[in-house]
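Apart from one protein chain that is not included, each protein chain of the complex appears where it belongs.
Which chain is which? They are A, B, C and D, in the order written, and residues in each are numbered from 1.
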Amino acid sequence: MSRTRHKLSRKIGQPPGTLVQDDLSTGPVRITIIDYDGQHFEERVVKQIAECSPFRETDTVTWINIDGLSNARVIEDLGACYRIHPVVLEDLQNIEQRPKFQELENYLYMGLKMLQQKPEGGIKIEHVSLIIGENYVLSFQQDIGDVFDPVRDRIRKDGRIRKFGPDYLAYSLIDVIVDNYFLVLEKLEEEVEILEEDIVEKTSPETLERIRALKKDMIFLRKSVWPLREVILGLDRSESGLVRDTTKPYLRDVYDHTIQVIDTLEVFRDMISGMTEIYVSSLSYRMNEIMKVLTMIATIFIPLTFIVGIYGMNFEFMPELSHEYGYPGVWAAMIGVVVVMLLYFRKRGWL
Amino acid sequence: MSRTRHKLSRKIGQPPGTLVQDDLSTGPVRITIIDYDGQHFEERVVKQIAECSPFRETDTVTWINIDGLSNARVIEDLGACYRIHPVVLEDLQNIEQRPKFQELENYLYMGLKMLQQKPEGGIKIEHVSLIIGENYVLSFQQDIGDVFDPVRDRIRKDGRIRKFGPDYLAYSLIDVIVDNYFLVLEKLEEEVEILEEDIVEKTSPETLERIRALKKDMIFLRKSVWPLREVILGLDRSESGLVRDTTKPYLRDVYDHTIQVIDTLEVFRDMISGMTEIYVSSLSYRMNEIMKVLTMIATIFIPLTFIVGIYGMNFEFMPELSHEYGYPGVWAAMIGVVVVMLLYFRKRGWL
Amino acid sequence: MSRTRHKLSRKIGQPPGTLVQDDLSTGPVRITIIDYDGQHFEERVVKQIAECSPFRETDTVTWINIDGLSNARVIEDLGACYRIHPVVLEDLQNIEQRPKFQELENYLYMGLKMLQQKPEGGIKIEHVSLIIGENYVLSFQQDIGDVFDPVRDRIRKDGRIRKFGPDYLAYSLIDVIVDNYFLVLEKLEEEVEILEEDIVEKTSPETLERIRALKKDMIFLRKSVWPLREVILGLDRSESGLVRDTTKPYLRDVYDHTIQVIDTLEVFRDMISGMTEIYVSSLSYRMNEIMKVLTMIATIFIPLTFIVGIYGMNFEFMPELSHEYGYPGVWAAMIGVVVVMLLYFRKRGWL
Amino acid sequence: MSRTRHKLSRKIGQPPGTLVQDDLSTGPVRITIIDYDGQHFEERVVKQIAECSPFRETDTVTWINIDGLSNARVIEDLGACYRIHPVVLEDLQNIEQRPKFQELENYLYMGLKMLQQKPEGGIKIEHVSLIIGENYVLSFQQDIGDVFDPVRDRIRKDGRIRKFGPDYLAYSLIDVIVDNYFLVLEKLEEEVEILEEDIVEKTSPETLERIRALKKDMIFLRKSVWPLREVILGLDRSESGLVRDTTKPYLRDVYDHTIQVIDTLEVFRDMISGMTEIYVSSLSYRMNEIMKVLTMIATIFIPLTFIVGIYGMNFEFMPELSHEYGYPGVWAAMIGVVVVMLLYFRKRGWL
Partner (left out) sequence: MSRTRHKLSRKIGQPPGTLVQDDLSTGPVRITIIDYDGQHFEERVVKQIAECSPFRETDTVTWINIDGLSNARVIEDLGACYRIHPVVLEDLQNIEQRPKFQELENYLYMGLKMLQQKPEGGIKIEHVSLIIGENYVLSFQQDIGDVFDPVRDRIRKDGRIRKFGPDYLAYSLIDVIVDNYFLVLEKLEEEVEILEEDIVEKTSPETLERIRALKKDMIFLRKSVWPLREVILGLDRSESGLVRDTTKPYLRDVYDHTIQVIDTLEVFRDMISGMTEIYVSSLSYRMNEIMKVLTMIATIFIPLTFIVGIYGMNFEFMPELSHEYGYPGVWAAMIGVVVVMLLYFRKRGWL
């Protein structure tokens, strides 16, 4: 799992609400506007925030999606257009932030994590912010590429969504994000199950490495998903009037899905948590097997070697040496030792 | 334990309330209607939901049981007949869902897990949904075959149940489901106890595998049973008027049984959680035993082999070799070494 | 610890309130009646519940104790006499039940666990139910033999208890049950302390078995004692008027004792929980000691054996063999090797 | 750490409020009275409780300290004099009791644990009870010798304490008890730190024993200190009027110190909890080192011994034996083997 890691250190000592300016104040940003109501539909990619302002006063639902957070001017302009508080604008850019919900005077702010199964394997965690107002939804993403296409399609095809307000649009976006969590869980489940089988068979450090990686992924996923619960609850309980009562049953539905995701993560966590223990158990078991082999070989041959050593001594007076049955006698004795040893091993259950 | 696993991924991006249509919109479904009151009793297997509608307006209690969730049309029809919200109909089909309770305008929704001891061993977890209305109970199951026969028999035999309303019927169904949990627990208890004895005696990877399987079963059982507590509590505290006061003491009784199930599961969990540790302890103990054998054999014979090696040397000037008592003397020395070693082992407590 | 284990499976699908009839509807039961007030005292063993009815209407406190739950008719008769709800009567017989408190219309129901130190060692866990009414206490036990004798004596001897009502009698019974927990704890403490010393000295599987048994006992004790807290709290907060204010300070006292029992159990649990770890540590330490012995012996004698092996070779041209000081020289070399090895061992701290 | 252990078993079946009479109803008890107000100060050791009664009605603050709880008559007399409830008097003597706070009609009862660093090492845990009334404080201790001397000095020297009431005196006593906890913690911290260093260096069973002892001490300390939090909170929130508002800031101060003690204990607990694990790690590491030595010696010399064994054989036709460079050739081969082995060991990182 690759995580787009950012430095934790923030703009130390800067006054709050200062947006971080990248080298170029005009990083690559894509602004998409979708404007609709039951009758009407318009979709546009614009270059300037100024092009957004005509939509502000209309009754139609306007969804402005920003891909890319590095261009501070775009965000400032949009903030000015929709009168967003500077602290909220700063939050948009703090992509290390945990999921959170905030109720402000004229709009609601939500930050959440979008998980995407990457085609080359691994999971992409992206921070997404939603701002929900009277007649608009603003969405902010780190990069181009998201999971919102099914929602766009439903708007384009004049689905039920066109009859509802921006709160339903916001719900649809959250819903599709949570739906993608299930895809990620499914992939994880597969990995957990493969690992579970490997752990007993192949006790190599590489197995240990995989357990560790899976554990770490789980820690990061939990951190992303747990607070989502409160976020959706906050939205559901919002007293701003921005979330209509007709939308609330849908929010409760997506809340239930979130709980299901959390439950499944907890099950995985329980399953992974015992794995190192099982790995050590398997190693111990193998050690026992190795030691049994060594002990059996040593226990059989060391006494035999001693016996043949005796008759390798060069004493002048060793009556056995000149005895006719000396040599066969020694063989008989040695075979006897071996038989006794084998019986002993069988008794101990080593054979 | 075999679990009927379904894909976690849901219909991503679909508008809520879209029922999943299987290839054939007419999967195998069995619809059973039981209609009764104190005087009257009728039981029917029907083919069409249309046949259910006459029962909707009567005062009698109607129990419609659907086995099989793959036929979306049947569920849609029934939903239309009893005016069930599309989101609830979708929930019916989400069999990976955790147990939950929802209070709606004219009816109550409950999802719970039915556990059945399979004849060939293993546990079958099936998701069951109940919808409780003014004069009806709808029950939805994944497959044909359930634990409700004793309830059916009591209705047929004109038991006390015939005098009560649909809330008492719902209670009876929950009660029989929870009663079956005890059967499953009993089987599990047996397994735990056998495993506890095996763990010290037979330290093979197969034992480890059994611990792991038992742990996993426990995780899934907890996930199924824990939320049931809140579900029954929700039903008990429902202010809809659909649950009569006379039924509430019975609900509290089944609540107590659920707590007893949870308590027992926790006891099992505590017992299983220490098992890997005990397994490793047993392996360590055996390793000690093996090493003691090896060490004793090596410690006795290696010095002896050295001694006989000395007199196998071919030096021309070795006075002992030609000494009359050389050979018996070496034997005496070797016996001395063995005796000293044995005393040492006894002192260390190895013999 | 021996536990009178019963099957967890209940009467599946039976309507609630059905008492389990044993083969003989007249299992051995002992009914004892103690009736008293400040002036008056009467004690009787009766055969028929019918003999209890005269006491129902009197002002005196009546304590009816039932030993043995197998005779369903006796319990049904008593239930009818004192108008006990069938669900409560069923609870009386469910001896696997966790401690619980229930407030009913005219009486209070309590289930708790009576622990008794058995003379032959081990602990007997018995389920005891108390029903507290206006002028009576009914107590139900699994078997004959209990811890209530001191209470009986105090009633017989006209102690303070004779001046109080049935709530004080119930308190006295709970108090004496909790007092017996301390005896059990004391015995356990002794076992824990002996085990703690043995664990380092004697690392045999038998020690492991004792740890496991103690852990298991602890799990069952906790399960018995934890819910007692809420039970006594429930009694203390009862608004039925059946518990007089003068009795409440005594209940708080017994509540404090319960907390003390729980605290002590937790301390034991903490002490036991680390024991397997210590056991494994001891095994590892011993393994180290064994391996040190083996390594020292092998490290000293294997090189020596090699040296003597050299001069056992039969090459024709080996100048050392015919050298006058060859043999003593080899001895000198070997002594040198031993000295070097011993110095090395001392340096590593093995000697 | 030595704990003055008492039997857990209480006076089974005795009516509550029965004081335990020792063999002699006049065990050694020391009664000290300190009576003061802003102007006046009096300190006395008395023999009879009767001598306390004159102070009961005065306006001055009276502090009666009882050292020794074995003399039931003294406690009964004092209880009668100050009208203390029998249940409270019994609590005074139950020295195994956890810290607790109880609000009674005319006075407050507190039980807490006094920890004292013993000069010979180890900690003495003593149960102290305080009874706080309108114009008196009664303190009860198990033995003579306490930590209250600084408070006594401040009273004698006419400190600020003389201007306040009995609540401030009680606060001062609690404060000095909590202050002594810090001394005990400091000593413990030292022990933990020494042990932490030893654990890696000296892996003997004695180290394990010290970990175990420290763990046990920690368990007992937590049990003593945790409930203190609620005790002080109870005192602070008392609505009896016995705790004046001017004293409350001081109580909050001592509350903060208690939290600090608990925090520090938790830190120690976290530090100790991983120690057995580290001990086992160290043992495993040492085992690895031992095994490396053995394996190197065995791997070098066993093949060499085999080689010299070959040329010790007595076959008639062994061309090497009579070869001129046979003997030096064998030496060369053996040196080659040693070099190869050493290179292999270096490659594996064993050297």
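Everything that follows uses one rule, which is that a residue touches a chain if its C-beta (ideal position, glycine included) is under 8 Å from a C-beta of that chain, and two chains touch if they have at least 3 such contacts.
Small disclaimer: the values here were computed from a predicted structure and weren't measured.
Undergrad: Looking beyond the chains shown, say which of A:161, A:208 or A:259 touches the absent one.
TA: Missing-chain contact among the listed residues: A:208.
Undergrad: Of D:143, D:277 or D:324, which one is in contact with the hidden chain?
TA: With D:143, D:277 or D:324 as choices, the missing chain is touched by D:277.
Undergrad: Where does subunit A touch the missing chain, residue by residue?
TA: Considering the whole complex, subunit A reaches the absent chain at 7-16, 85, 87, 90-91, 96-98, 100, 102, 203-205, 208-209, 212, 215-216, 219-220, 223, 276-277, 279-280, 283-284, 286-287, 290-291, 293-294, 297-298, 301-302, 304-305, 308-309, 311-314, 318, 320-322, 324, 326-327, 330.
Undergrad: Touching the absent chain: which residues on subunit D qualify?
TA: Within subunit D, the residues that touch the unshown chain are 149-151, 153-154, 159-161, 172, 175-176, 179-180, 182-183, 185-186, 189, 196, 200, 249-250, 252-253, 256-257, 259-260, 263-264, 267, 270-271, 274, 277-278, 280-282, 284-285, 287-288, 291-292, 294-295, 298-299, 302-303, 305-306, 309-310, 312-318.
Going forward, only the chains that are shown with their structure count from here on.
Undergrad: Among all the other chains, which ones are in touch with both subunit C and subunit D?
TA: Under the touch definition, subunit C and subunit D have no mutual neighbours whatsoever.
Undergrad: Over half of interface residue numbers shared between subunit B and subunit C means same, under half means different, so which is it?
TA: The interface is built from different residue numbers on each side, given that under half of them are used by both copies.
Undergrad: Can you give the rotation angle that fits subunit A onto its twin subunit B by Cα atoms, in degrees and rounded to the nearest 5?
TA: 70
Undergrad: Find the geometric centre of each of subunit B and subunit C from their Cα atoms only, then give the gap between the two centres in Å, rounded to an integer.
TA: 26
Undergrad: Note the residues in subunit C that touch 2 or more other chains, in rising order.
TA: 277, 280, 284, 287, 291, 294, 298, 302, 305, 309, 312-314, 318, in rising order.
Undergrad: For this entry, which pairs of chains touch?
TA: A-B, B-C, C-D
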